[in-house]
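Sharing a structure with you now.
What you see is the complex with one protein chain gone and the rest in place.
Note that the chains take the letters A, B and C in the order they are written out, and that residue 1 is the start of every chain.
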Amino acid sequence: MSDKILFQCDYNEGAHPKVLERLVQTNMEQTPGYSEDKYCEEAREKIRKACGDDSLAVHFLVGGTQTNVTVINAALRKHQGVLCAVTGHINVHETGAVEACGHKVLGLPSPDGKITAAQVAEAYEAHIQNDSFEHMVQPKMIYISNPTEVGTIYSKAELTALSETCHKYGLYLFLDGARLGYGLAAPDNDLTLPDIAALCDVFYIGGTKVGALFGEAVVIKNPELAQDFRYLIKQNGGMLAKGRLLGLQFDALFTDGLYQEISAHAIAMAEKLREAFTAKGYTYLAPNRTNQIFVIVPDAHLAKISEQFGYSYDQRIDATHSCVRFCTGWATREENVDALIRCVEKL
Amino acid sequence: MSDKILFQCDYNEGAHPKVLERLVQTNMEQTPGYSEDKYCEEAREKIRKACGDDSLAVHFLVGGTQTNVTVINAALRKHQGVLCAVTGHINVHETGAVEACGHKVLGLPSPDGKITAAQVAEAYEAHIQNDSFEHMVQPKMIYISNPTEVGTIYSKAELTALSETCHKYGLYLFLDGARLGYGLAAPDNDLTLPDIAALCDVFYIGGTKVGALFGEAVVIKNPELAQDFRYLIKQNGGMLAKGRLLGLQFDALFTDGLYQEISAHAIAMAEKLREAFTAKGYTYLAPNRTNQIFVIVPDAHLAKISEQFGYSYDQRIDATHSCVRFCTGWATREENVDALIRCVEKL
Amino acid sequence: MSDKILFQCDYNEGAHPKVLERLVQTNMEQTPGYSEDKYCEEAREKIRKACGDDSLAVHFLVGGTQTNVTVINAALRKHQGVLCAVTGHINVHETGAVEACGHKVLGLPSPDGKITAAQVAEAYEAHIQNDSFEHMVQPKMIYISNPTEVGTIYSKAELTALSETCHKYGLYLFLDGARLGYGLAAPDNDLTLPDIAALCDVFYIGGTKVGALFGEAVVIKNPELAQDFRYLIKQNGGMLAKGRLLGLQFDALFTDGLYQEISAHAIAMAEKLREAFTAKGYTYLAPNRTNQIFVIVPDAHLAKISEQFGYSYDQRIDATHSCVRFCTGWATREENVDALIRCVEKL
Partner (left out) sequence: MSDKILFQCDYNEGAHPKVLERLVQTNMEQTPGYSEDKYCEEAREKIRKACGDDSLAVHFLVGGTQTNVTVINAALRKHQGVLCAVTGHINVHETGAVEACGHKVLGLPSPDGKITAAQVAEAYEAHIQNDSFEHMVQPKMIYISNPTEVGTIYSKAELTALSETCHKYGLYLFLDGARLGYGLAAPDNDLTLPDIAALCDVFYIGGTKVGALFGEAVVIKNPELAQDFRYLIKQNGGMLAKGRLLGLQFDALFTDGLYQEISAHAIAMAEKLREAFTAKGYTYLAPNRTNQIFVIVPDAHLAKISEQFGYSYDQRIDATHSCVRFCTGWATREENVDALIRCVEKL
């Protein structure tokens, strides 16, 4: 337990009480292992329903890196790679897990964490028109995150354009939704779960950062990727012995709109913080309305804020300013947000 | 929830109540992620103490396959492989996870799930004396499990001989302790945690099957393997965001002898079952006194047992007999054992 | 240059003079690189013709390990493995190259280097019927060599049965023909190149051991394996800059029946040697009529033979006998065979 109030990430606490309660209630029940129990099946059913498509394959994994690697391994042949923003999680923050499985991550420049259909088209055309194309990694999958690493989100038009470009070129579209709830709850979002399920070949709904102790729900629309997926889960270390723990948690999150409700809370807290920061005259690195606030703050202010509050250091902006990240989450208490606001207002 | 009483494995239930209680008590506390919190540190300290060596590195991972792959990846160069019993978990039941990371598993014949120092010496000598040795995978690590896949255990003399042989040849000795508690609690066991920590380069203490919701504690004695180990945890998908969940569980298991106590319970239940089976005239595939009973049963009996009880089917023995596995565990209720015994006695 | 006469392998000399002549004649010509020159195209055309199928894809690689790995990488998804005889080259003598690329080699017992359709069917059925099949590597490709590592060959009936079994189960059949010429030229062979091309998904025609300086010609019938194959050649280090060197050599070998002619010479030499060994009362490990003779010889005899002749030591048979290998090849001179025979006769 920290003696500061932590805003540095969205995984500082355990699970939403309703999620934890399900684990406690069912603790001594006996079920088969490896996610072949009835709780997993019920959770899969609820997720399919929320996505508006009965034909979707749904699998539960433990964490994000594992999920990304498993999906990419299911999709690519040896000579194929995955296009993503240079800032993409798989390109920067997974200790080369994708490369460790044999695949090159092909970074595309991105000021805001997003990539565009035009960039994908250009990269693919450049590949196939190159005289030495067989000497280069073949792009086959597009990895995006929504929200991105810097908190921005894709519009329905942008995701539709990406999807159409992927279809045109025979590329798979994979959306990393580690913070998907917080994207869907953003005031400026126009995407729905059924939209995402219809536009992507595969995506995942993050639990770890949105109310669960841990867990990610992979949703697969493209049957090529779904085939033999459980073999790949096992090979990549994601086949949880007590798989029901994942089913129970997602069942709770997808009961009575809990996932949406707790995501909305996080966004309300972020909006409140952002309003105070803006009022103070602070500016933002990649403006967004999700739960991650990358805000540029005078170093002198940070020194004072640090006395009571935790945040993530992002980067130096100039001699006297830094960009730092404040995160809210399902667990953020309004009194803590208010305390931070009071602290900032006094600076 | 099954309508039968399940004996098919040791991960049919959740966690021991004292373990779950710790998760509930601390649920809304804020801590840093990735096992850099105080609970993990406390658990590491208790494990070092239980192993009698302050210098050990201790890391927490989520599951067994992930742990095996991470340890092996930390140890081997590209041309090196791992020797183990042909029945070893890494050779049979991890969907080729070790090979997927580039390393050959070199199987040694084993009637009882164990391998001997003599086998290791013979395999290593055969390698270095072969004219084409550079055309073959170089043995560099020995993987054993204790108890093994078939429930047998190593004696102190056997493990000491393996350790000495490994030192002689510059091989790493790795012990997979997914069910370590049940091995240490076996009536015929003469090994202690400090013995294992002294004799192995690396081993792990299984939590998933011994009282935790999930989790394995890797204990590293050899500094070559310890170097940069957290990079490898992350790359292999084992860096749990809310790492404290692992620390809290192992802290509970290593408080007031809980790990030993619940392991002893499982063994008492297994001994009771075994006594009834023996009285009935059943024989065993690989006799042992740990928590896995591989018993040979007439198919007609199995048909009746199946009506009320779950077990794992292992293999056909002859036209009218099969070998099946009954497992006990920390969660096994004596009334269920008694019900199974009554059922068998009536057959 | 050795001062002994070497029979230890079929790659002790350079290339057949007609092959070398082509390299010399064309040495200063300018051609495009990477096997996109006219000589490669002509050689491809001749190989397609020799195989009786205009639709085959033909690619040239440098050596056998590289070829095996490239073909296997083209075929398998991450969770899939390759079934072969435990004695298979990929399982024993390629320093784990297949595993280094992520795939488990699943060894089947084999007294004579061959595997049968029945073994394949049994292994596949055992996999799909296993309760834990997703925890195990999925067999997807069958690797055989013809001749095998111990010189034996498949009959047309045996290869047809393997092919039918593979089709039945959706498995790929891959034939390693490092010594294919010597198999086709064996007196007891009933397979033709068109048979092999019709029955296998992919195979290769060995050049290194049959008249070329180096080089293997991969022949692909199954379009799934042919797709993007050149990417995989490049990734696996087999895209020779001066690719024409491969085309020129195979063009020479497939002109005027040279490949058949020089293979037949090697077999004639082996038959002559075998006759002398048999007359002497020696016996054989895996009787065959190809160019590798695994013969069991008294150690006292070996000591004398060693004074003038090179051979490969294979294994100890008993206290006074060893199995050794004598190889003939396209370059074997009859006077050397005669010298060895005289030496043996005098023992």
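What we mean here is this: contacts are C-beta pairs under 8 Å (C-beta built on N, C-alpha and C of every residue); 3 or more make two chains touch, one makes a residue touch a chain.
This is a predicted model, so every value here is computed, not measured.
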Just one of B:73, B:148, B:249 or B:322 touches the chain that is missing; which is it?
B:73
With the full complex in mind, choose from A:100, A:198 or A:317 the residue touching the hidden chain.
A:100
Decide which residue listed in C:52, C:194, C:223 or C:237 touches the omitted chain of the complex.
C:237
Residues in chain A touching the chain absent from view:
78-79, 81, 92-96, 99-105, 131-132, 134-137, 312-313
Residue-wise, where is chain C in contact with the chain that is not depicted?
1-2, 5-6, 8-9, 11-15, 17, 20, 23-24, 26-33, 38, 62-66, 69, 94-97, 100-101, 208-209, 213-214, 231-232, 234-242, 245, 331
What residues on chain B make contact with the chain left out of this view?
73-74, 77-79, 101-102, 134-135, 138, 228, 230-235, 239
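Rule of thumb we're sticking to: only the chains that are shown with their structure count from here on.
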Same or different contact residues where chain C meets its copy chain B, judged by the half mark
same
Taking each chain's mean CA coordinate, chain A and chain C are separated, in whole Å, by 50
Where in chain C do residues touch at least two different other chains?
78-79, 101-102, 134-135
